[in-house]
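Heads up, one of the protein chains got dropped from this complex, but the rest are sitting where they should.
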């Protein structure tokens, strides 16, 4: 039997990092998780136990911290590009580096009506994420949002879908639309005002979700993606994934009560999963 | 061998509930998890398989939804009291009902500079909680906060602790203090402005955490609890639990770099756990 | 306003520990999580920022590792007792120590029909746990099981419960009974063959769950507890908590199919929660 190594990839995952920047009047705080993956001439470590070309994953972790010291870390995208660059410059046999970044949100506390100089409150489960893929000739930057809960209580319908012998769902012209947004967008360049563009895309996605008269989750998703591409010209492509997290109207009739769309069961499972990628022509 | 039933307790857990209130100009939204526990004359269901006095836990769930339809659900405390009351009025052999409530936070979206009438963004992992314990003669209300991440980047020291042969921790006069606050407070009455008091206690705890010159997590916790008791006279007792979630300074010296308290590893485990209960004399 | 410190408690949580014992013919492996809580004269650390009596939680972690080196760690109960003892002997102002232990299960791999000398497979999500509470005069040992999934497909009924205007659940004489068992039992002594007793209690609980003709979760729980007290005379009391994790029969009639108790939806929420403590008279 002949066997061949097809793909291989290794690195360090879940490198946790806090970067504190001490300004005269305030401290800035970033907390992130970094995953490093190196691509290159590592095949003999798999096939022959030859470790001579292996960068220990522990060393990758050290480099992540060293670069964090030297980089301002204003935006995760910039740090990720610098980190990928460091791997390529330092190791000639590495052909490409992929850096995954996930930033935990901390909001500055408002105390006595003013922003506090050094105290922060956790901003929730949503994460700002980025993926950098850097080769010797090019750098690709993808940014995104993960796990952002959104809910609108009206302006959402779902009717006119296929009705056959397996269909029990009723048409509705007014339902709760709840989701947990994940979005990833691809930049056409690696020189972008990362923070400004992130804020713009995020704000646009949320605003369209709010004002869209939804005929389906699919239609709202498309409108959100289209608006994001319109808002930030640095973006070439955007992928959205929106679970449809159902709120089921409770039947209170057995208890002699009506339920004019007031009391619902929020169900975790099962859920619809709607996803699409939109790109600029 | 003689065996006796010592304690017994049963009920329905994780009843998820969405309550939508439709005002002319806006919708209000509450989402919560309810756990019901009934105490009473249920012993023979355990010892003899006699189900004749059992309220099915499915029935408890139905009652939770029915009461949610009839109650404004402005605050979880009020709803919990009404729900406990319903169990006691409806079932003569129930001696007490405990209701646990956990509210998921949804913040109204700001869209175009104004609060949106029907769109909400998930407010994070923190939960507003309450526990109602109602007997035939009295009702006790405990309210609280769970899992609220807080972090201050300075004004926190830890030194002068016991130093012996098992001690390797160094004294520090400036460290990051990160925690995930849990607080529970007990009301002296069951007629309180629940929402106002909750906001006041929450704001007070956060503000003291921010401004306190901390000599230890213990001291800061005490100052927070003392201030909360001072802020809201309806509270008789408060319990605080604050994990000390360490940020460890990374040693960059092997890589020829200094680290003037800028780059840290946030560690999930192990963590210190500091807790105390304070009460009014 | 006068405020007083009512209770206080602190310690180190989530100290993870692997203990490897190298026998001539095989290796033994234990992995556990340890939580330490110290009780004693620490009030002024809260009220005055006086750290002079504080044992740093980092020091507690060091002691947990040092004792693990010196103790055979055959059973978590024995190690917990030794660790609590170390705290009391070493620190005169500590009045009591509580040690929580949770052991991750690793099963020796069977390879080529024989137990492998040094390879292990993860044994699932269930945990063997213990809690040691040691004062200057006494030691209490509680042992237990957490998160052990159990399911029987028949021999479980539920009928004859209260039927009123809030009841929609139907009587059943044959349902799936699924639960995730948690059990805690209290030893009458601190000199017990811990491992043997644990195995006996565990086996007894599972066997009774299997063979019991269940009229309710309450009745089965009681039978399990009664049998456990009968099986191990070192136990004075046992507490069982058994969520009723429903399997709901799917209605296939709309699709022209019957469903003779074959296809169910396993639901995570809501769930019934049945609990009781039994003791020897």
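Think of it as A, B and C in the order they're written, each chain with its own count starting at 1.
Quick note on the criterion: contacts are C-beta pairs under 8 Å (C-beta built on N, C-alpha and C of every residue); 3 or more make two chains touch, one makes a residue touch a chain.
Just so we're clear, the structure is a prediction, and the values are computed from it rather than from any experiment.
Contact with the chain not shown here comes from a single listed residue; of C:9, C:43, C:151 or C:169, that residue is C:151. Listed here are the chain A residues that touch the chain not shown: 1-16, 35, 37, 42, 45-59, 61-63, 66, 90-91, 158-162, 164, 166-169, 215-216, 218-219, 221-222, 225-226, 229-230, 237, 239, 243-244, 268-281.
Listed here are the chain C residues that touch the chain not shown: 16-22, 27, 29, 31, 62, 65-66, 68-70, 106, 109, 111-112, 116, 118-126, 148-155, 176, 180, 206-207, 209-211, 247, 250, 252, 254-255, 257, 259, 261-268. Contact between chain B and the absent chain runs through residues 165-166, 168, 254-256, 268-269.
Here is the rule we go by: only the chains that are shown with their structure count from here on.
Inter-chain centre distance (chain A to chain C, centres taken as mean C-alpha positions): 37 Å. Rounded to whole angstrom, the centroid-to-centroid distance between chain B and chain C, based on C-alpha atoms, equals 24 Å. Computed centre separation for the pair chain A/chain B is 29 angstrom, with centres defined by C-alpha atoms. Within chain C, the positions touching two or more other chains are listed as 166, 168, 268-269.
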